[in-house]
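Heads up, one of the protein chains got dropped from this complex, but the rest are sitting where they should.
After this line comes chain A, so read on.
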């Protein structure tokens, strides 16, 4: 039997949705008994990714799932959009690089905040997957 995961799908279309996504992430952390530091860590990461969606792709989807098993508590967040894509991923992952006059800390910072970070991008489809892990 395939395992089913409790997940929440949040459409990201306006700045208010960023707040919603952040709250869902925080609530799930709390439900799994993760501490305040982890809650803030994940909420901030979700905030960064969702804000990127609004800024570069206008709209997208944020999927927040509980993927825990018997040894590890695991939260997976997947943020997807149909925007122009990231032409040069290594460059985008460099500290201080930004195409929009920002701080250039969003993507590299998010990678440092989470335990697993995966990015796939082509014109018309970008997907970033992050995972927060904590042994039971």
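As a working rule, a contact is a pair of C-beta atoms (placed from the backbone, for glycine too) under 8 Å apart; a residue touches a chain by one contact, two chains touch by 3 or more; residues count from 1.
Note that in this section contacts and distances are computed from a predicted model.
When the listed names "RsbR, positive regulator of sigma-B", "ABC transporter permease", "Xanthine dehydrogenase family protein molybdopterin-binding subunit" or "Allophanate hydrolase subunit 1" are checked against UniProt, the chain not shown comes out as "RsbR, positive regulator of sigma-B".
Note that of A:10, A:24, A:43 or A:132, the residue touching the chain absent from this view is A:43. Against the chain not shown here, chain A presents residues 15, 19, 22, 36-37, 39-41, 43-44, 47-48, 51, 95, 102-103, 105-106, 108-110, 112-113.
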